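Here the complex is missing one protein chain, while the rest keep their positions.
The block that comes next holds chain A.
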Amino acid sequence: MFAIVDYDTGNTRNLQKAFNYLQVPTQLTADPDKLAAADAVILPGVGAFAAAMQALRTRDLVPVLQQLGQAGKPVLGICLGMQLLFESSTEYGEHAGLGLLSGQVTAIPANIGVKVPQMGWNENELQQSTSPFAGIDHEYTYFVHSYYAVSPASQVVASVQHGVQVPSIVQRQNVIGMQFHPEKSGQVGLAQLATFKEMVSANDFSSN
């Protein structure tokens, strides 16, 4: 059973539908005990960084997620959920994140000839050839975001170019993030979720 963190964010249902399609049972919950009992914790998210952190704080979930991530529980953050895994964001002021990944979330520069938000399908470039996500190389996934993670290269599994190098999959051991929407990226997106599921089943996060 995967737990999808229920904190009133946008893409939760579609994410759940994607897992259903892959026949992975999921449960929407904000209950710390259920999160702790799950095989993996999925952190969705759409909207603004500060509002999302506030919503987690209101539900006393910040220390819960931090402890689970530090204790080795597989955590998958998606879109804004991925950004929340980092140390901080500069979206409308400086805000602390969960700090499960190193780095900071910052705005895609608006004056470098690309449209912001990045909205559409972009081509992934694999940065870590031994990753279980290696199949994403040269495949397109669907992005909708205005901020991106400035991350140490050691955490960047794959990236896309949008004026700057945008990390598309990040990983530090059991903590994984996807900037794109796997639930909106067709077969390629579903394949990434299936890969995550296999990593959880095998309990093998050693590639990173």
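Observations, loosely collected:
In this text, contacts are C-beta pairs under 8 Å (C-beta built on N, C-alpha and C of every residue); 3 or more make two chains touch, one makes a residue touch a chain; residues count from 1.
Just so we're on the same page, contacts and distances are computed from a predicted model.
Set against the options "Proteasome subunit alpha", "Imidazole glycerol phosphate synthase subunit HisF", "Thioredoxin domain-containing protein" or "ArsA family ATPase", the UniProt name belonging to the omitted chain is "Imidazole glycerol phosphate synthase subunit HisF". Remark: the omitted chain is touched by one listed residue; of A:60, A:94 or A:123 this is A:123. Screening A:70, A:130, A:161 or A:201 for touch with the missing chain picks out A:161.
In the complete complex, the hidden chain is touched by one of A:103, A:167 or A:189, namely A:189. For chain A, the residues in touch with the chain missing from this view are 10, 13-14, 17-18, 20-21, 46-47, 115, 117-123, 140, 142, 144, 161-162, 183-187, 189-190.
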